[in-house]
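Apart from one protein chain that is not included, each protein chain of the complex appears where it belongs.
In this document, chain identifiers A and B correspond to the written order of the chains, with residue numbering beginning at 1 in each.
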Amino acid sequence: MNVLKVSRLTIAAFVLPCLIIYVGIVFVPIMVSMYSGLLDWNGIGESKFIGLDNFRNLFFHDPVFWPSVRRTLMFSVFSMAEIPIALLVAILLKRYIRRPNFLVSSYFLPVILSVVVVGQLWKTIYNPASMGGMLNQVLEAIGLGSWAHAWLTEPSVAMYSLYFVALWQYLGYHTLIQYTGILNVPEEIYEAAKIDGADGFAADRYITFPNIIPIFKISIVLAFIGSLQAFDMVMVMTGGGPAHATDVISTHMYNMSFLSMKYGYGSSIAAFLVILCLVATFLINLIFNKLEKRFS
Amino acid sequence: MAKMSKLLSLVMAGTLALSLTACGGGSKSDEGSTSSNASGTSSNTTETPKEKNITITFQNIYPDPTDPKNKLMNKLVKQYETDHPNVKIELDSLNTDQQKLKLKTQAASKEVPDITVVNPAAQMQPFVDAKLLAPLNDMLDQNGLKDTFQDGLLDWYSFDGNTYALPDGNNIAVVYYNKELFDQAGVKVPTTFEEMLDVVKTLKSKGIQPMAIGEKDSWTGSFLFMNMLLRTNNGPGFLKDVLEKKKTFDDPAFKEAVDAFENLVQAGAFQEGATSFDYNAGENLFKTGKAAMYFMGTWATGGIETSSVNGKVGVFKFPTINGKGNPDEFMLAPGSAFAISADSKHLEETKAFLNWFMTNFPKEAFDAKGAVGIGQKVDGDFKAAGYSDMAMEVLNLFKEVKGGDLAFDNTMNPGTAQVHLTSIQNLFAQKKDAADVAKEHQAAFEANNK
Partner (left out) sequence: MSTSTAVSLNKPATAAGRGRYSIAKTIVIVFLSILVVTQVYPLLWLILYSLKTNEEILSGSFFALPHAPQWSNYSAALEGNYFRYLLNSLFVTSVTMLTVILLSSLCAYAISRFRWRYGQVVMLLFLVGMMIPMQATLLPLMIIFKNIHVLNTHLSLILPYVAFSMPIAVFILSGFMKTIPHEIEESAVMDGANIGRIFRSIILPVSVPPVMTVCILTFINIWNEYILAATFISSEKLKTLPFGVNSFVSQYSVNYGAIGAFLVLGALPVIIVYFLLADKITQGMVAGAVKG
């Protein structure tokens, strides 16, 4: 595979600049964070080494922690479930629309809007009808008034409202990715398949899908990253409330580190997050290596 | 931690040297920028006998150009810079949340700006304990600055005989109400909590939103709850008693306050979806005439005066609950305060500036019609200066203050406070048994005060 045999110096020149910045700015701070997770420290004054006490409290005595992990994972499950929908949209675009680029660009628009805009917009949509909320007004207008909810403040529905905003915002993102993936499947393969009698969606089953597995991988990775980093959106829309009902791992970490001033404890959450990332990276690679082998 | 960071910096210095040569393009940005530690660059300039040029970083929480305090600050800063050509004052204006996060991050690396903003009592304690703030006693004695502050106010900012911060405000909590909406519903100002519940119900039945609150910022609900506790406890000092282990949260007074609070919520006092409204959004409901009552600190007076309901608004004291409490006891809100970094490279100059700033603050605030609820004494006829009727009403209430309590997060440590804030916010979302709320508080208190 790797053809070029080059001197060590050359390798160093190619790799080191990138690696050093990465290690210095990403890796070292994370190590520091993990170490802080072993401290009883308010972030300002003296710190005390307490071993794994933070982790013990986190895993066994923190009523907010596991639900926030569950929500984060649900977040990524929903984000990933969106990818097939995006694929469908992409396939429809390619099949039925002669010049789909404008449509693809339009779908992409919400992605580049800042989370403040998106947050304000959806708060306006989700507001109770008495506060001018659009969603509830529409529901009432079509006779489904009983379906109306206080979308962001009922503990049982608030989190789903947030998931939905993320799905909405990133639909265009995944559509774009899938769409360009499809475009990159060589047309000849479809032609050949046509002769063999595979056309339309049958062709998608046997050609498009196997060919864009690597794209799926990128989409899945991005979806997972997105859900781990949902921090901004949750902060803008609910701030983790009401009463932790919409806390995810990152907001819980923020609350602990900076509001409760338990920086050591917050760092133990950060350490957990890092380990979760490792496991996820490992799993995703494992699954896709298998998939790629099966289909190629 | 200190050792760790030194090691880190060594590694990083090496890293950076390498990476900078590798990406020459990336490093241009910092040329010519005067950073907060500008002493290095400025002291190198030609050393004439005259005073050297310095930059003072002034972190503040007035980023809104329409806020009178922002205008005031800019005006005073500009004037000082004109009078002292060698001093440059760099304003770092942040909103409250950003400022809190930034200061805590800065404090962890001992990089506190020359002037920053802290909150009184328990909230500033960690900064004082870590010796990050400079004592200001000597500076308070200059130009008689100390005497301009209201009696006893500086105590909230003093630890072991040293004063560490100078507040720009000193407020109390009141209930603002919209007279027009009250007339529409045919209700009168309530004198007991029970009457208040009736007022809420009547307003509600007339299709008027009784109260507004911005409960996404959970301190707003807590502030109201603490006022109710001040009544059911028949006077101030409940939290102090808990801290001194004379009482627990399981006390009947606490549970009574929870019940009263839940009654208010269950009566439909607050707008739907209150927990997704931030402070501004909640206040705006009242300021646009969409809600009849608004419980808030008197700092809101200025904003209400410049809103569309100006002229229709009155204020009343929070009433007694089950006959308990004294309406002349208020929630006291000694304001955010300016502190100086103990590590400031220009400690003397910074003190001199802040002394001048605070000395001139009351007069300027008075002229800018922003003197309601400031922390210093003001001489001047408010009425003659054109202050509104509502402002006069508020000023009169100040005269009737017979003590009170501080907000929860100014009394208890941050760990306990966060649990409390969440617990109260939860009451907006679901009905809870008062005993459970008490238990939750007590558990958090014990876990955080080992």
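Keep this in mind: a residue touches a chain if its C-beta (ideal position, glycine included) is under 8 Å from a C-beta of that chain, and two chains touch if they have at least 3 such contacts.
What you see is a predicted model, and the numbers here were worked out from it, not measured in a lab.
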Notebook entry, point to check: Looking at A:Val118, A:Met159, A:Val234 or A:Leu259, which residue reaches the missing chain?
Noted result: A:Val118
Check: Which one touches the absent chain: B:Pro63, B:Gly235 or B:Gly268?
Finding: B:Pro63
Margin query: For the chain not shown, which residue from B:Pro113, B:Gly297 or B:Gly404 touches it across the whole complex?
Written below: B:Pro113
Margin query: In the complete complex, the non-displayed chain touches which residues of subunit A?
Written below: 1-6, 8, 10-11, 13-15, 17-19, 21-30, 32-33, 36, 43, 81, 83-84, 87-89, 92-93, 95-97, 101-118, 120-121, 124-125, 132, 134, 137, 168, 171-172, 176-177, 179-181, 183-185, 199-202, 204-205, 209, 211-212, 214-218, 221-222, 224-225, 228-229, 231-232, 250, 253-254, 257, 263, 270, 273-274, 277-278, 280-281, 285
Checklist line | Contact set of subunit B toward the excluded chain (per top definition) | finding: 5-6, 8-9, 12-13, 16, 22-23, 25-30, 33-37, 57, 59, 63-67, 90-95, 97-98, 101-102, 105-106, 108-111, 113, 278, 280, 283-284, 288, 290, 303, 306-308
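Keep this in mind: only the chains that are shown with their structure count from here on.
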Item checked: Contacting residues of subunit A [partner subunit B, same complex] -> 16-17, 20-21, 23-24, 28, 32, 35-36, 39, 41-47, 123, 126-128, 130-131, 133, 150-155, 237-239, 241-245, 255, 258-263
Note to self: Residue numbers of subunit B touching subunit A in their complex, please.
What the structure shows: 1, 4, 8, 11-12, 15-16, 18-19, 22-23, 100-101, 104-105, 107-108, 126-127, 129-130, 132, 209, 215-218, 271-276, 278, 413-415, 417-418, 422-423, 425-426, 428-430
